Every structure is written in structure tokens, then in C-alpha cells.
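Quick one: the structure is below, and I'll ask about it shortly.
With one protein chain removed, the remaining protein chains of the complex are shown where they sit.
Just so it is clear, A and B label the chains in written order, and each chain counts residues from 1 on its own.
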Amino acid sequence: MTALPLWVRRPSGERVGWLRTVDHKEIGVLYIGMGVAFFAIGGLEALLLRAQLATPESRLVDPSTYDQAFTVHGVTMILLAVVPLLVGFANYLVPLMIGAPDVAYPRLNALSFWLSLVGGIVLYFSFLAGGAPDTGWFSYAPLAERSFAPGLGVDYYIVGLAVNGAGTIIGAINLTVTILLMRCPGMAISRVPLFVWMTLVTSILILGAYPALTAALVMLFVDRQLGGHFFDPAGGGQVVLWQHLFWFFGHPEVYIMVLPAMGMISEIIPVFSGKPIFGYRFVAGSSVAIAFLSFGVWAHHMFAVGLGDTENAIFAATSMLIAVPTGVKIFNWIATMVGGRIRLTTAMLFAVGFIAMFVIGGLSGVSLAVVPIDLAVTDSYYVVAHLHYVLFGGTMLGIFAGAYYWFPKMTGRLLDEGLGKLHFWATFAGFNLTFLPQHWLGAVGMPRRVFTYAASTGWGPLNLVSTIGAAILAVAMVIFAVNLVRSLRSGEVAGDDPWDGFTLEWATSSPPPAENFPTIPAVTGRRPLWDRKHPDQRDRA
Amino acid sequence: MSASVAVGRGPSIAHDRVLLGVAVFIASESVFFLAIVLAYLAYRDAGLATAKANLDIPRTAIFSIALFSSSATMALAARHGSRSWLVATIALGAVFLAGQGSEYARLLASGIGPGRELFGTTFFTLTGLHGVHVLGGLVALFALLAAHIRRRSALRPVAFEAVGLYWHFVDAVWVVVFSVVYLGTLL
Partner (left out) sequence: MQAYPPIVRPPAEAIGTLALIVGAIALLIFIGVEGALIYAVWRYRASRSSTEQPARFERNTRVEIAWTALPALVLALVFVLMLGAMAEIGGAGVEPGLRVRVVGHQWWWEFGYGAVTTANELHIPVETAVELDLTSTDVIHSFWVPELGGKSDMLPGTTNHLRLFARRAGVYEGQCSEFCGIEHAWMRIRVVAESQADFDRWLAAQGQSAAARGGDGERIFLANICVNCHTIRGTTAAGAAGPDLTHAGARATLGAGVLPNDVARMRAWIADPQQYKPGALMPRVPLSDPELDALAAYLVSLK
């Protein structure tokens, strides 16, 4: 058996220097590794939450631990797991897909990764320094002001997020320039794979959204450390300013977290349907529409704040409007399958699972955009259910699909399909068992972020079901971990093009050489590899 | 070097990796400043009286002129790949920062700091963040100067263009900040 190609040696035989590498593929793997590690940590925190909530008036953990756990769980999953995972895939795949030897600024790329990681480490360092932040992932003022959160937790939150965000912004600049300027000959912007399109849109969203978060963090820092009054009502400040700034970042952030996953399944579904994507222009264009709209919906997180009926109605309208371009994507994916020859591999199963679950989360999202309904269920478990349906049912299933699909390219080895299917079905069952009941819990009155609930509320049984679901989900994740480790050691050798793929990453070896392609490919259509394999049936585009 | 760059025809943002990167970065930075400026405006009324009583417009205007003219020297430096114009730019930037420093010292001495009313909070945050950007620009200018001294002929003209682009941005932000914070008190 040859040595592990992935983390020990480069295809050239030389050892990988993980600390010093500037190769986009290796940095991509570093990002993915960071995401996997933090996903496991965030998942364990989630299990702690679920364990505490399994029974009413439980005393398993004290309230302060619980508050830290959900705050760090949210921040970890969003900024330290999902975003790095998606950025990691983008780093690895974008240059390969556009036929480029590397990203535009390889050294800056390494900087982005290390900043993102250091930001995460700073956040976690708070545990050693007297307590993690415990004010929720959106850390509303004035609760996050020093008078109500005197510990250092929130300061670690500020510095950690600012550093992590700087890394993400630099990464987005890099990807934007790479996609705009480094496409190989013939790779017009109307021909780039949809994953690349969505990465471009995501990068632009990052560039527009993250600075608002940084600005808010700076202001909070001034308040906490220099005695400022930005969010201090006693000093004339307004507490809603924080909310405006945070959600101006926070809503685009949710699309930052779903568009690349949508890009992944836009690659996977056509390949396993044996057909080109249906409505390429609409799938790409709808992303632009989503990006545009997503800067105009932030106040739907603030319907209960009392902004006024007119403001609320306007933000409700823009929020509902986002369902239209999102629906366009869903319908095009289904139309891609229609008339195809569908190979239900694990990757395809996860892609189909993405659509199935994301629709549920999307529909609950639209119901939240309806102001009176939001007033009934905002800040309740209904919202928790919504966000996990889109983020786990959507993004994470998309990432799993991408993992099964591209793992062979990254490592030269296939993941096991048998374990993969087990992973899928266990995830599917565990996920729905965990989060479906939360819709009811929210509707009947269970607020989010409560470390316990009175037995008299009757919320016990559904919470128990939810906790059992989380345990099944944990088993599913262990199955995935086993699959990863086993395949890295002794997985079936994949070959360059195990799925009969369409796009350029499959035109080079697995894993690809340092320069990606021995010769720069020339492209005449949207499916360059298909064209090469079927010269008689070339795409017209 | 200076001869090799044709007048008025530098590398273009749409095709040069470095310039496009700086441009994209500037776009992102604009959102950052926009957020801070909006916060300043949101609290403007609450701080207006203090601002009127304490800000020294003429003095700051003079230091602002130093910063504004540094944009011109930067353009000349980029056009000619010239070391002396670069030094002039650095000097003007430093004069501006010194002016800011003395303004801060004066305000702090009269008891106005970031913790003193909304005016102090917003004023020091906004001008301080701008100052940090000027400082960053100065570091970039120094690096450029050092590179220019070390390998005079190898330096690509785009390095000048890129640092220049950023410097003009820092300058443009000050136009906004000066108008909002200082000239705004005249309204």
C-alpha cells in the first residue's frame, strides 16, 4: 500500500509542509480540516445542549455553562465550521475548475487560512481565560456591554470574530480576483461551472457583509474597553444600532453559507443524472438576484423590536421575494433530473436530501417572513428548527454530497459507498427526529436559549425525542468519521475520473499535481471534459 | 524605471491582478467606513453641541490640506516611479497624522475622550479608524520606498499604482470624514 498521499506526501513524492504551504489545494485541505475539527467540537457542544434539555428542570449543567455552550455552538458552527468548509472546497476546486495553476495570490491565501484559524483559537481560548462568551451568537447589546457581561468572554468574541473575519475577507478578495482574471482560454464567465459562479457571488457577499460585522465589533469594543456609549442607552446610545449592523452582516451570512453548497449540488446533480444542468443561466442569475436581495432583508430578524408596521412590511416583502430566485434553483435541479439516467450514489443521495430538506427550511423561512407569524414564533424553537433545516438539512447535506464527490479527487481514493449510504440514512433519520419536533415546541411557546423548562409546560416528551434524534445524528457522524479514516488508509483507488465527470478537475490526476494541469486546457463549452469524451456530442454553449 | 512607464497609461484595474485585488479590498473597506459614518450620523445631534464647542476647523483644515496634497504627490510618484515624490507623500501623510495627534491631545486635555458623551465615542472611533488606515498607508509607502531603494529596476510599476490606489482611498475617506465631522458642525 502506498503511503497516505493526502497529508504525508505530495503527488511529486515530497513531504507536505503544512505550516508553510501556499498551494491552493493544500490550503483548501487545511480549511476543510479546520472545518471538520470545529464541526466535531460544535457538534459535541450541541449534544451537551440536547442532553440538558432531554428532561424538564434538569440539573445536568448549570445555566452559565449552558449559555456558553449555545453561544459557542452557534459561532463555531457558522464561522469556524461551515464557512471554512465551504471556503476550503472553493479553494481546492475553483482553480481546478477554471483551469488555473493556483489562486491569484497564493501567499495571501495562506494568510487568510491562518487568520481564520487564529480567530477560532482566540475564541476558544476564552474557556481557559475565565469563561467563554455567553451572550448568544449575535450577542445583542446591551447584554454584551460590560455592565451586564463583565467577564472577558465577550472580548474574546470580539477579537476572535474580527480576526477570523479578516481572514475570510482576504480569502474572498483572492477568490474574486482568481475567478475574474485567471480563467483558462475559452472559459468565458458564461461557461464557468456553477460552483464557481456561486463562489464568486458568495465572495462578493462576504466583501459586502463582513465589514459591517467588523464595524459593529469595533464599536462594541470601544464601548467595553474605552467606556464608549454606542449601544449604551444610559449614555444616549441605541441598542438597536447593534442589531441593524449585526443583521446587515448576519443575513447575507446565511446565504454565504448556502450558496456554495448549492453550487456543489449544481455540479453533482447533472453528473449523476447524465445531463447538463437545466437552465444554467437561470441558476447562475438567480444567485445574483439572491445576493442583491439579501442585503435588503436584514430587519426580518427584528420584527419584534418595534420598528413600525411600514418598515416591517417592507422587509417582509423583500424577504418573501428571496423565495422566488431560490425556487428557481430548486425547480431547475429537479428539471435536470427529469429525463436523466440517475445514478443514486451516496453523493447524489445527499444532493437529493439537500433539496428535500432545504425546501422545508425555506418554507419555514417564508412563514417567518410573514410578520404576524414571526411575532408569534420569533425567538422560539420554531426559529431553531428553521435554521437547522437550512443549515444542516441544506448546507451540511450539501457539504456531505461534496465530500463524497470530491474526496476521490483530493485523495485519490473513494469513500466507501456502503458506509456512505448508512451515513446518509442515519443522518436523514436523526436529523428529522432532532429538528422536526422543534417546530411544534416553538409554536406552543418554548423560547430558544433556555437552559431548562418547567415540567408543567408539557414540553418534555418532544424534547426527549429531539435529544434521541441528536444521538442518532451523532452516530451518523461517527459513521462518517470511520468512513473518512478507513478510506484514507485503504480506500479503493479512484482514478482520475471516477464519476464520469463533466468539469476540468476530473481532467487531471487524483490528487492533482502541484501545477494542477500539465498543460493549460482550452475550453469550448460548459462541460469541457464531456466535450473531450464525446467529441461528436459537444455542448453548443 | 521612470522612463519605462508611459505617461497616463498604467496597468488597468480590469486586467491586473494586484490592482483588481486592491480595488476589491477598497470596495469592502468602503462598507466598513460607511457603517461607522452612519453610526456617527445617527448620533450626530446628541453630540453636536460638544462638537461645535470643541472642534477646531481651521487648524484641522490645514492638516487636511496636507493629506489632500499627498494624493497629488502620490499620483506624481506613481507616474514617474519617483522616489522623491514618494518621500514627499510620506512626509505629508506624517504631517497629517501629527496634526491628528495634536488634535487628540488637545481634546483629551480638555476632558473629551471616547468615554465622554456620544460625541467623544463617535468622534474618536471614526477619526481613529481613519488614522489607523493612514498609518497602514504609511507602512505600505515605506515598504514601497524600501523596495524601490533595494531593487530599483525590478519594481513593477503596478506596485506604485496599487499603493497609490489605496492612498487615494484613504484620502477620499477623509474628505467624507472631514465633511461630516468638521464641516458638519457649521450646518
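Methods note: contacts are C-beta pairs under 8 Å (C-beta built on N, C-alpha and C of every residue); 3 or more make two chains touch, one makes a residue touch a chain.
Remember, it's a predicted structure, so these values are computed and weren't measured experimentally.
**Student:** Specify the shown partners of the omitted chain in the complete complex.
**Tutor:** The chain that is not shown touches these displayed chains: A.
**Student:** Give the residue, chosen from A:V338, A:V478 or A:I520, that touches the chain omitted from the document.
**Tutor:** Reading the full complex, the residue touching the unseen chain is A:V338.
**Student:** If the hidden chain were put back, which of A:R10, A:H24, A:H251 or A:K275 would touch it?
**Tutor:** Missing-chain contact among the listed residues: A:K275.
**Student:** For the full complex, which residue in A:V352, A:V390 or A:A494 touches the chain that was left out?
**Tutor:** Counting the whole complex, the residue in contact with the absent chain is A:V352.
**Student:** Residues of chain A in contact with the chain that isn't shown?
**Tutor:** Considering the whole complex, chain A reaches the absent chain at 62-64, 67, 134-136, 140, 142-143, 148, 233, 238-240, 273-282, 304-306, 309, 312-313, 316-317, 320-321, 323-325, 327-328, 330-332, 334-335, 337-344, 352, 355-356, 359-360, 363-364, 366-367, 370-373, 375-376, 378-380, 443-445, 447-454, 456-457, 537.
Rule of thumb we're sticking to: only the chains that are shown with their structure count from here on.
**Student:** Any idea how many Å lie between the Cα centroids of chain A and chain B?
**Tutor:** Chain centres of chain A and chain B, defined by C-alpha means, are spaced 36 Å apart.
**Student:** Write out the stretch or stretches of chain A touching chain B in their complex.
**Tutor:** 104-105, 169, 172-174, 176-177, 180-182, 207-212, 214-216, 218-219, 222-223, 226-230, 235-238, 241, 245, 248
**Student:** For chain B, which residues count as touching chain A in their complex?
**Tutor:** Where chain B meets chain A, its residues are 15, 17, 20-21, 24-25, 27-29, 31-32, 35-36, 39, 42-43, 46, 113-115, 117-118, 120-122, 124-125, 129.
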